[in-house]
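Before anything else, here's the structure in question.
Apart from one protein chain that is not included, each protein chain of the complex appears where it belongs.
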Amino acid sequence: MSTGIYILAFAILLAGLYAIVAKKNVVKIIIGLLAMDYALNLLLVLVGYRTGGTPPILAEGQAPAKLAAAAVDPLPQAMVLTSIVIGLGLTALMVAMGIRLYERYGTFDTNRIRKLRG
Amino acid sequence: MTPFVPLLVILPLGAAFCIVAMAQVSRLRRLAAPLAVAVVLVNLAISALLLGAGDIRTFVGGWGPASTLGIELVCDGLSRLMAVTINLVSLVAFVFAVPYMRRFTKVWLFDAMLLMMIGAMNGVVLAGDLFNLFVFLEIAAIASYALVAFGCQADELEAAFKYMVLGTVGSALILLGVTIIYSLTGQLNMAIVHSLLGKAGLGGPAVMLAAAALLGGLALKAAMVPFHAWLPDAHPSAPAPISAMLSGVLIKASGVYVMARVVFNVFGVSDRLAVILMAMGAMSMLIGVLLAVGQWDFKRLLAYHSISQMGYVVLAIGAAVQVAARPSPDMALAGLCLFGGLYHLLNHAMFKSLLFLSSGSIEQQTGTRELKKMGGLARRMKVTSFCCRVGALSIAGVPPFNGFFSKLIIIIALVLAGHEVLAAMAVFVALVTLISFVKVQRYALEGAAADAHAADAVEAPVLMQTAMVVLAVICIVSGLAIVPLRQHVFGPAADALLAAGKLLSMGGAP
Partner (left out) sequence: MSEGMTPIVKNTARLVSGFIAVFGIYIALTGHLSPGGGFAGGVILAAAAVLIVLAFGRVTAERIFTPSQCHLWDAAGAGMFLAVALLGYFSGGFFVNFIGHISKGHVGKLFSGGTILVSNLFILIKVAAGLVGAFLALSAFRRQGAGADGGLTEGGMSA
């Protein structure tokens, strides 16, 4: 289980990077950036996984020490939550900028959005 | 002073939220700009008071030193220096922005976003653990993407989109580095990670991958040469106070400062990292200035010079890492390299912001950024051109302005460390910088006006002049006050980096 999913996460990361580098359409670049963000979130959650672990929720009457020994690491989950929110803010901003670019240039093709040179 | 440290972050953020709420009531909208300026002034006062307060470590939420999971805010020598720099440049940029932004609508949005960027940058320099650092980096970056696009003209949007794509890739790389470090050590606190990575058994390819990812992402934020493509588009297209903030503090606080922290206080000094830093610094220095000389757009020229001057700083920091990583390190020499680098960082914040603000003033009064279309402004815009001259002389390294001293120290330190070729390159770059600013002086300030619009330029509004004069005075004073600055400000900053884990340790580190 472990190696396969890590490789998958890196593969999604590289696919996103490929989309950013090689694609000429603004919307496809945005999707590539999102894919990179989600691959990193996946990687971060996987780092905290413990094989056969329980969710890190304290049931009634359970001792905290027992939970800490059996549960999945909750700190990466908190980090991923923050990272997802950051990704959300970035997505909203990118999409707004993409729409405004379309308004100004009339196209989503980055080959023609090229007023700045030098 | 301990309770005041989080205030450096909270006050700008809280004021941003207040401004957004107040602006919905149209009568209170006029209060937005004065509130913002007042908050940044208070921030500057707190950071000035912190300069005399010694090292402070405080934990958010009371999760004291006993637990290793708390969010720690660290205010050591380097943080104090950066906090004063950030708040000072922010105050001046805000004062400049009050008359400059009158041409835009929804200025309250600008004020709120700029305050968020300032609060986030203060958070970056105060953060004591890796993930908090990443979050504040992201807040500052997202605010800056929106601010670059603020005017919504075609070239601003294009520049902001390119900046955003590259900036997000950089942030993704930083997150990758933090993830790998967490999976290796299980801790996020920088001091604890340093002590864990220092032990034998945690070397090898994983740490190298983490270092490569972190340095790659940070080099992108600091606009070092292979990753500089966003800067020449983003900085000229932004409104002038934002260009001053971006070039003056953002690439430093979120690029160079974090690089220094990560290399010294997380990974520990090593020769490999030193070579990477020095190579990037030298390439940026050279390529930045060679690309800058041929530019005819004033702000684009200044943007390329930013790349080159940041190359100086990273080169000095890299030399310090290399000296400290030798088998028998000469700590005084490493301290000298760091002093040169950090002093140049402060000076660059001052004179680059001054130059960008004066270019904004010129652009507002003459309506153009092309050097060939300006001319003779020395007669008609006396204060602006005086400040522009001070800035140009500082960046070119003419005594007694501050740029001369910091470049001299860097060159001397490089020679003492045995890198004569790099020192010669630094001298060459300084000469080419001087040449390009002589060109600026000749075309913008001297000569005859080339354009009817430039011919009737009048002086900029009083607030803009005040902002520029303040920075010009600081440029002159910080050059003359080098000895007390070294003793009180830069000495502790260099010590904070060189003492690595010892100074930041939580008193119970394994």
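We just call them A and B in the order they show up, numbering each chain from 1.
Keep in mind that, in the parts below, a contact is a pair of C-beta atoms (placed from the backbone, for glycine too) under 8 Å apart; a residue touches a chain by one contact, two chains touch by 3 or more.
Note that this is a predicted model, so its numbers are computed, not measured.
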Out of B:I56, B:V84 or B:M113, only one touches the absent chain, namely B:M113
If the hidden chain were put back, which of B:C18, B:I181, B:L336 or B:M381 would touch it? B:C18
Option from B:I56, B:V125 or B:A160 whose C-beta touches the chain left out: B:A160
Those residues of chain B which, in the complete complex, touch the missing chain: 3, 6, 10, 13-14, 17-21, 23-24, 58-62, 104-106, 109-110, 113, 146, 149-152, 156-157, 160
Applying the definition given at the start, please give the residues of chain A touching the unseen chain. 55, 57-60, 81, 84-85, 92-93, 95-97, 99-100, 103, 106
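Keep this in mind: only the chains that are shown with their structure count from here on.
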State, to the nearest whole Å, the distance from the C-alpha centre of chain A to the C-alpha centre of chain B. 28
Contact set on chain B toward chain A in their complex: 69, 131, 135, 138, 142, 145-146, 149, 152-155, 157-161, 164-165, 168-169, 172, 175-176, 179, 182-183, 188, 232-233, 237, 295, 297, 300
In the complex formed with chain B, which residues of chain A make contact? 13, 17, 20, 26, 29, 33, 36-37, 40, 43-44, 47, 75-76, 79, 82-83, 86, 89-90, 93-94, 97-98, 100-101, 104-105, 113-116, 118
